[in-house]
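What you see is the complex with one protein chain gone and the rest in place.
Order of writing sets the chain letters: A and B. Residues in each chain are counted from 1.
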Amino acid sequence: SVLPGVLPLCRPPPAWGRATRQPPGPQQPPSLPLAPCRAFSNNKILVELDESSGVAMMKFKSPPVNSLSLEFLTELCISLEKLENNRACRGVIFTSAVPKIFSSGLDITEMCGKSMEHYAEFWRAVQEMWLRVYGSNMVTVAAVNGSSPAGGCLIALSCDYRIMVENPKFSIGLNEAQLGIVAPFWFKDTFVNVVGHRTAERSLQLGSLHPAPEAHRLGLVDELVPEEKLQEKAAAVMAQWLALPDHARQLTKSMMRKAVLDRLVAHRQEDVQNFITFISKESIQKSLRMYMEMLKKKKS
Amino acid sequence: SVLPGVLPLCRPPPAWGRATRQPPGPQQPPSLPLAPCRAFSNNKILVELDESSGVAMMKFKSPPVNSLSLEFLTELCISLEKLENNRACRGVIFTSAVPKIFSSGLDITEMCGKSMEHYAEFWRAVQEMWLRVYGSNMVTVAAVNGSSPAGGCLIALSCDYRIMVENPKFSIGLNEAQLGIVAPFWFKDTFVNVVGHRTAERSLQLGSLHPAPEAHRLGLVDELVPEEKLQEKAAAVMAQWLALPDHARQLTKSMMRKAVLDRLVAHRQEDVQNFITFISKESIQKSLRMYMEMLKKKKS
Partner (left out) sequence: SVLPGVLPLCRPPPAWGRATRQPPGPQQPPSLPLAPCRAFSNNKILVELDESSGVAMMKFKSPPVNSLSLEFLTELCISLEKLENNRACRGVIFTSAVPKIFSSGLDITEMCGKSMEHYAEFWRAVQEMWLRVYGSNMVTVAAVNGSSPAGGCLIALSCDYRIMVENPKFSIGLNEAQLGIVAPFWFKDTFVNVVGHRTAERSLQLGSLHPAPEAHRLGLVDELVPEEKLQEKAAAVMAQWLALPDHARQLTKSMMRKAVLDRLVAHRQEDVQNFITFISKESIQKSLRMYMEMLKKKKS
């Protein structure tokens, strides 16, 4: 399976719950060493941890468009898991190493002409990624330095804070409806929690991709900055969030997000089944093949 | 009964569900002919369908104020049902043929001095109207060319998009509290989905009628236009929404609205009973009689 079975699902702690990520105290086993962890790179994602600040940078480096393939999602989950378990790490900044694109969203080649087993495995990885990012105990900041449709937008929406380069050529949104498909309910729930019901309803039905200034007006991103200021701003925002005691911040985050996280957890297998049934329809397969053809022509 | 028992309740399809309103393909029975349908007019509502664009115009023509009588509601439901089943129709624009008023809301004469049976029949028709408009598979646009209190506001709130004439003399809102009555929970749910909890709470408690510019600021309407541009703008908005594949758009709409629709469906009989109990109170009947007297004096 994609994710080793031993990885416990990252669940936020219950309200008023157990302490986590606190400096070692009398109640905590003193034998746990700080894991030394500076940088680790896989094929698709580069992770750099600054142990002095406790902040990791996760850079998507899967050209041409950082599409969320099974391999990409698996690396993302494993990298997050490592950081989540590393007590030297308290925050993660997501950004792209590929010019002009943050992430293009789910990799269509994973959804086209594959086996039922593959579709199931892929969808479980998409779910796992969202559960880990949206439910992370760390502070999560999206430094959106390029366009971010569909699943790319979902990653940004799942963070605690979104900063986007102010270039109006970069756009962001859950544009699934444009491709003839429907965003899953937990994409929708995440979106509604950020922009409210009305904006989400209109944007999802139209499959809108919002240029950065519009995304800012709608509340889809929190702040716009010039490209050269992005990393500096992300670091400043991170420092502001890390000034809070981890324990109280984590419990508060969990309280805000638990209902929506629990909803997928409760319907996870059903959601996989729905995806398989939907994606394996001949009409949908045909649409996706046409869409890929169009992308290929565009490239050449 | 008002609505023939054979009319199936217009329910939105489940997420990831069956295809609807798609161009005929191999999976669909090729023998279903396009129903020829240009214009049909009843006593209270004129319906014009432009088969080239797939857009129907539904014009309220029940002077003096397009009040939602049992007859009006029945016609509205039957007309919507026809369009919903007509594969040549993909969108509906609601507007008024009566100057200065979109609709004045529920017809008070239907709620005053009538039998319990009549109250029940009337309330079922109000419910049915809302279930059909809010749950419609078609794109629905309200072209609000006049004032729109109470039930008139509900029709606009139930559409996918609201355009209002920018005249500040025209106002819109759920002003039930002003009349000493309470908007039903599904009016409230629809309102909250559009303007959010806080704006809805304040507006409902005060029974506010918002002049067009204020309604726009609150998000109660999406756009203001000069009266002479209203039809043009409604057609342009409709074209934008119809550019999306019907199937994905319908499933997305259903996903956004299902919880609120289901709530009334689950409590429909109880809601009828609550209405009857409330409306047949002597104190409420007295308020309504006084209100009607006041309206009569105003007229003369």
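Miscellaneous remarks
Here, contacts are C-beta pairs under 8 Å (C-beta built on N, C-alpha and C of every residue); 3 or more make two chains touch, one makes a residue touch a chain.
Source: prediction; values computed, not measured.
Here one chain is not drawn; of B:43, B:115, B:240 or B:277, the residue touching it is B:277.
Annotation: of B:46, B:88, B:112 or B:177, B:177 touches the absent chain (contact as defined above). Remark: the omitted chain is touched by one listed residue; of A:143, A:179, A:235 or A:251 this is A:251. Counting over the whole complex, subunit A has residues 15-16, 19, 22, 25, 27, 160-161, 192-196, 219, 222, 240-241, 244-245, 247-249, 251-253, 255-257 touching the chain that is not drawn. Listed by residue number, the positions of subunit B touching the unshown chain are 176-185, 188, 196-198, 200-202, 204-207, 274-275, 277-278, 283.
In the analysis below, only the chains that are shown with their structure count from here on.
Between subunit A and subunit B the CA-based rotation angle works out to 120°, given as a multiple of 5. Centres computed as Cα averages put subunit A at a distance of 38 Å from subunit B.
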